[in-house]
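One chain of protein is taken out of this complex; the other chains stay put.
Let's turn to subunit A:
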Amino acid sequence: MDDARTATMTGRYIGQRVPRKEDARLLTGRGTYVDDVGVPGMLQVAFHRSPIARGRIKAIDLSAARALPGVHAVLTAEDLAGYKVDMLSFSWPSRWCRCRCWPAAA
């Protein structure tokens, strides 16, 4: 890096408070977070979790959920068996674990 360019960068950035380019839209509610995205035909998803803290699943009756108007799909872990679901597998028993284990990021 030549001396002139070093001097310019030093003057503009190093040791300086640089205004953030994204702040104006984030401060005025014009950011686009994942939940803000809307596309035509987009479906909503809802997760149903076990009402008890620990138990053994013997059967899941999905007929009532599937009969509701507007429901496109009701999925359980069985439906995901054919897919590679790395993100969910870090806490699964090792015999089901098809991937390296990922620690939680935060």
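Here, a residue touches a chain if its C-beta (ideal position, glycine included) is under 8 Å from a C-beta of that chain, and two chains touch if they have at least 3 such contacts; residues count from 1.
Just so it is clear, contacts and distances are computed from a predicted model.
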Per UniProt, the name of the complex member that is left out, chosen from "Nitrate reductase gamma subunit", "NADH-quinone oxidoreductase subunit N", "(2Fe-2S)-binding protein" or "NitT/TauT family transport system permease protein": "(2Fe-2S)-binding protein"
Candidate in contact with the missing chain, chosen from A:Thr28, A:Ser50 or A:Ser63: A:Thr28
Residues in subunit A touching the chain absent from view: 17, 19-20, 22-24, 26-33, 35-36, 106
